[in-house]
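Okay, handing you the structure first.
Here the complex is missing one protein chain, while the rest keep their positions.
Going by the order they are written in, the chains are A and B; count residues from 1 in each one.
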Amino acid sequence: MADFLSVSGWLLVFLQGLLFLVGAPLMVGWIRLIKSRLQNRRGPGITQPLRDLYKLFGKEVLVAHSASIVFRTAPYIVLASTLVAVSIVPLLSANLPSAMAADMIVLVGFLALGRFFLALAGMDVGSSFGGMGSSREMLVSALAEPAMLMAVFTLAMSAHSTNLSSVVEFNLGSGLILRPSFLFALLGLVLVAIAETGRIPIDNPATHLELTMIHEAMILEYSGRHLAMMEWAAQLKLMLYGVLIANLFFPWGIATELSVMSLATGLLAVVGKLLVLGILVAVAETVLAKMRLFKVPQYLNLAFLLTLLGLFSHVILESGT
Amino acid sequence: MNNPLTLALTAVLLALASALVSLLAQRYPVLIKWLVMPLLGASGLVAAMAGIDGLLSGQVISSQLPFGLPWLAWRVRVDVLASFFLLLIGMVSVAVAWYAPGYVREFENGRSPFTVLGGFSGLFLAGMQWVVIADDAFSFMVAWELMSLSSYFLVTFQHENSANRRAGFLYLMMAEIGALAILLGYGVLAGNGHGFAFDAMRQAHVTGLWASVAFALAFLGFGMKAGLVPVHAWLPEAHPVAPSHVSALMSGVMLKVAVYGFIRFSFDLLGEIQWGWGVAVLLIGSISALMGVLYALMQHDLKRLLAYHSVENIGIIFIGLGLAMVFAGTGHPLLAALGLVAALYHTINHALFKSLLFLGAGAVLHSSHQRDMEQMGGLLHKMPWTGLFFLIGCISIAALPPFNGFVSEWLTFQAALQAWALENGVLRSLIPITAAMLALTGALAAACFVKVYGVSFLGQARSKQVRKAREVDWGMRMGQGLLAAFCLLLGIFPTSMIGLINSIPQQLLGTGLKQATEHGWLWLTPLGASVASYSAPLILLGLLFAWGLAAWVMRRGSVREIRRSDAWDCGFSPLNSRMQYTASSFAQPIRRVFGLLFHIEEGIKREQSGQLRHELHVGDRLWGWLYAPVARIVLNGGRLAGRLQSGHVRNYLGWTLATLVVVLWLIS
Partner (left out) sequence: MMLAHLPLLEQGIFVLAALVLFTSFALLAQTRLTAAIHSFAWQGIMVALVTVLVAMVSHIHHLYLSALLTFSLKSLLIPWMLHRLVRRLNMEREVEMISHPAILLLTGAVLVIFSYWIALPIERLGLGNTRNIVAISLSVVLLGLWMMVSRRQVIAQVLGFMSMENGLFLAAVASTKGMPLVVELGVAFDVLVAAVLFGIFFFHISESIESLDVDRLNRLSEREEIS
């Protein structure tokens, strides 16, 4: 608890929040760029999502007559809860004071809070598309939750802590160990991340076909700055999962002390990891097709199975008496 | 006077007084508002004071009352466990007493007399308080029956409805079977301990098979009252049909009294805990949690849905208790204390948010006379306060931070995460699976409350009554607001509450969670800061900061005002209320994914007018698998026994003679 009061630590939390805010649209831009190159298009520049957000802020806000106060506050709650969630994920440095205040389970909780209001906002106007999106989103997230938690469990049972900073430090400290449990947890978490961030094959972020939308259906009625906040939160969530996967399973390069040099190394390392991850996502999205909604349970079953095997291999292979 | 036991007895007396006064209420209805309910509230307040006093002082005070059986005077005792439950009963009943006068006005012109409502409410509350302070099996059972029977009369309050009578009968039957099991469980203990006083039972040290038998009986009996799957069938029938404030008391408090009984029996009276029992409790608990929430998702009657959620939450409580028993049985008292604290925290949380939600449902019912969610919609516009409080209840029950439900689920997860400390590898892999089921339950609960809130409070009104709904009076709002405030407080300051209840594992398991609060009120560190820490105030601060920042940035944009227009809806023609997603359609994907667990009857029927009508009925599989066969066996047995009734007096005398001969032979 002692390092909780360090000013530099909290400055770092603030800095990394800003980095997330700027980085998330850039990461989406990067994925889109790679995707368009893979499809033989030139594609817009990497800063296009940032410019889109800026443009949306200047636009007029339209709100349906039937919308209630929930519709208008939801963007703020969704963005704020996602921001709180990203501020506890180690981005540059393993040692975050905010990770003390909230562990992995709280992280999951905050993402759930954002989703809860997102889904409520989808129901608020009373259009059929909004309800459809909410219903599907809640189904996907409900089925993803056990897998997510099992992955968290596998990590936490090895590190004996649910504190994100501690887990990163544990992985960093134990060097290169081939843990079958981590392999499975990683695979499972990747599948969960794809489902939770609404990427192909679960949901297509670029779709404009109403009947297949999930995330887009929920924010159908939003415009102007409200829409910008919702989009921003979704992009933040994507980057959050990316950083989580990159820094939990491949923690190398992350700063362990608060010096400019090591923070710069940490930044370079995490940018490098995210670029690679972005390429992987783009390739996967180009190769795969979106699946039917009722195939999604099978997909998430697989994710759960993987994380379950991760747990079993932890119990059977790694911690035998 | 400053003694928790005296306070608790005063609370019981006040509740009885409230019952007595309501005898006059039929004559003077004004008494309900000015005397009956205030007395009930005062009883709750005094009970809460007794609870806080008992928890703070941490002492055990026992006494004997001058009545009861000649050889067994009634004993009463207040310790920290009893204090905790007194506090819980008190908190909820104060809120209910605020709420009730406004709500019962509806029954003013009804045929059902006020006397019944007020009288049995008072007896019900007195019974629950008394169960908690009883210190011998005899007075425990008397109080238990008082609680069961008076709530039966409350369930059948509107008995002109045949469904209510049926629900009441089912409730009464299962309550009595459960009571029988509890009685037998006490019998086993009393037989070994030579006395019905709890003290004698504590000394008994039952071991081996008899301990397991006693445990199984108690688990069945208390589990039946608590509503664990598969003996939950009465709960979704009985809770919705009672008047809403009584539903709040039943779901919020009475189920907790059953949890109290279970804790008292297995942790306190039984002595040595075996880890095998813990596994049983854990499995039953996780199955209850999952089945409860899945069935809740399929309901569109608001109160019935909430009742199924009680099954879910009781399951979560028993997951915590099961973890505590597993850890206690394998010699990890500290981890057992964590499990127990998680279960107790969820107990009080569930009492608060479930009562809040039932009061909210009651408010909706009061102003729109609708229980069917398919007829609601847009209620937030009509009832902003109820809508706000109901939203708080929804967030709390969906276990979202920073409200109270999240804290207890977090604690339960932390307890489950300590499974690595166990030597037994099978347990090490089993406990995370139950935790995964808990995670699934939590996520499904969130889905369910998106459905509840989205369908009933958001969107557009689906029926005329709902369009005409109005906000309820201030007393009803006060009752809900009080509970909502408690939900928020318990979510943000968990350390204070855990500091209060820490003496309970201290008493029952010999060790408390000292580390949990050692870093001050800001930090909750159940097993030390290196394992896990959670700071709800900081998190809330961060949330508000981010919100404020976002709002501040947004306000600086060039366009500030908001323009109202028609909904976009991808350019379709104007929306009407029938185009909205309904409760059934919201739950359809989940119904399909988990179809195996439901008994689904779905079909399309052509009506006489030529219209097509889609019919959907989702039933409980367990009816067919468990209840119907049992009912058949009982009926057949009854028919066989009925043959004895031949109608000839001499035959009956013959049976009497035979019985007499057999009895004499047996005792000789």
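Keep this in mind: contacts are C-beta pairs under 8 Å (C-beta built on N, C-alpha and C of every residue); 3 or more make two chains touch, one makes a residue touch a chain.
In this text, all values refer to a predicted model and were calculated from it rather than measured experimentally.
Student: Among B:Leu117, B:Leu220, B:Met383 or B:Leu430, choose the residue that contacts the chain missing from this document, as touch is defined above.
Tutor: B:Leu430
Student: Who touches the missing chain here, A:Arg115, A:Arg179, A:His226 or A:Lys273?
Tutor: A:Arg179
Student: Given the full complex, what residues of chain B touch the hidden partner chain?
Tutor: Missing-chain contacts on chain B: residues 425-426, 429-430, 433, 596.
Student: If the hidden chain were put back, which residues of chain A would touch it?
Tutor: 174-181, 183-184, 297-298, 301-302, 305-306, 308-309, 312-313, 315-321
Basically, only the chains that are shown with their structure count from here on.
Student: Could you work out how far the Cα centre of chain A sits from that of chain B, in whole Å?
Tutor: 35
Student: Spell out the part of chain B that touches chain A in their complex, as residue ranges.
Tutor: Where chain B meets chain A, its residues are 377-378, 380-381, 384, 391, 395, 398-401, 406, 410, 413-414, 416-417, 419-420, 423, 425, 428-429, 432-433, 435-437, 439-440, 442-444, 446-447, 449-451, 453-455, 457-460, 519, 523, 529-535, 538-539, 542-544, 546-547, 550-551, 554, 557-559, 561-570, 572, 575, 577, 579-581, 585-590, 592-593.
Student: Which residues of chain A touch chain B in the complex?
Tutor: Residues of chain A touching chain B: 1, 57-70, 72, 76-77, 79-81, 83-84, 87, 98, 100-103, 105-106, 109-110, 112-113, 115-116, 119-120, 122-132, 134-136, 138-139, 141-150, 153, 156-157, 160-163, 166, 210, 220-221, 223-225, 229, 293-294, 297, 304, 308, 311-312, 315-316, 319-321.
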